[in-house]
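Could you have a look at this structure, given as structure tokens, before my questions?
As you look at this complex, bear in mind that one protein chain is not there, while each of the others sits in place.
On to subunit A.
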Amino acid sequence: MLSWIAPLQPLLLGLVLLWSARLKLLSRDAAAAAGRSALARLVGDARALPAFRLVGAVEAALGLLLLAPPALPAEALAAATLSVGFAGYLAYARVAAPDSSCGCLSATRTPVRWRSFARTGGLLAASLLALPATVGWTDVLATRPLSAVALLLGEAAVLVALSPELDRHWLEPLRQLQVRVTRPLAGGGFAVPLDSTVEQLHRSPVWRQTAALLTSDLREHWDDGEWRILVFTARHRGDEVSAVYAVPRLRYQPAAVRMVLLDEPTGQVVLTLHAPPDSPDPDWLHPSPAPATASAVGSAVALG
């Protein structure tokens, strides 16, 4: 059975190595990927990119050798050695720079986890499988095309599943589909969250006038009919008082927010405040309602 499986492994290994080399040699993100990888830690920041390129060149050379016709055991041995080297590198990254990226197959930031080790183990197994190969992969593809393609697809699927870099191409869409089908977050309800009320309070004219008095964050809140009551602690003339705000609960009307400052132990109201009702016209358009007070007249006389 090995007689047809073994010659196929160099094809798989060659393609994976060329794919990996493509990132390191041709990608515009190579410099960034090198900087994020544990190589920067291993050989220093300045030499990370040359080292990254060198690994890419070795991968490309070995990949091409594996794909080229004469199937030599030495090639498989070299691939196995490279896999062991990668495993060592991953172990180093895991221990010395756990926050670094793998930099293996794509520039996507992917910390080293068990999947990276499993993938390297898979490549090592494929390299060892390739050792007894006597014929080239082209011959096997020609003689038993169906089983050969099926095997290669299966192995490729395993490698893809073990590659965290490729998750966004297959795992995320799958999970998005699952969410679309099962709708796990549908039951949110239509209750107005506290956050929304607090934000409305922050946009109210009353808040602009009184926020500087507050010393505490939101202490307490409850609903009362169309209002949501929010209680803070405030400091007014050196006394600690409660600042009680009433914010419209089911409508957005920051101008309707009102508040009282209240001394809780005595129940005495220190200050009440609510914004004047909305009016389309500026105040000075309205006729002056009451005769001027004595003090206003006095100052007018003094000015005149």
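A few points about this structure:
Just so it is clear, contacts are C-beta pairs under 8 Å (C-beta built on N, C-alpha and C of every residue); 3 or more make two chains touch, one makes a residue touch a chain; residues count from 1.
Throughout what follows, contacts and distances are computed from a predicted model.
When the listed names "Putative tricarboxylic transport membrane protein", "YeeE/YedE family protein", "Multiple resistance and pH homeostasis protein D" or "Cell wall protein" are checked against UniProt, the chain not shown comes out as "Cell wall protein".
Residue A:Gln209 is the one among A:Ser3, A:Thr81, A:Thr138 or A:Gln209 that touches the chain not shown. Contact residues of subunit A toward the unshown chain are 99, 109-111, 113, 168, 172, 175-176, 179, 183-196, 199-200, 209-210, 212-213, 215-222, 224, 227, 229, 231-233, 235-238, 240, 242, 244-246, 252, 258-262, 264, 267, 269-277.
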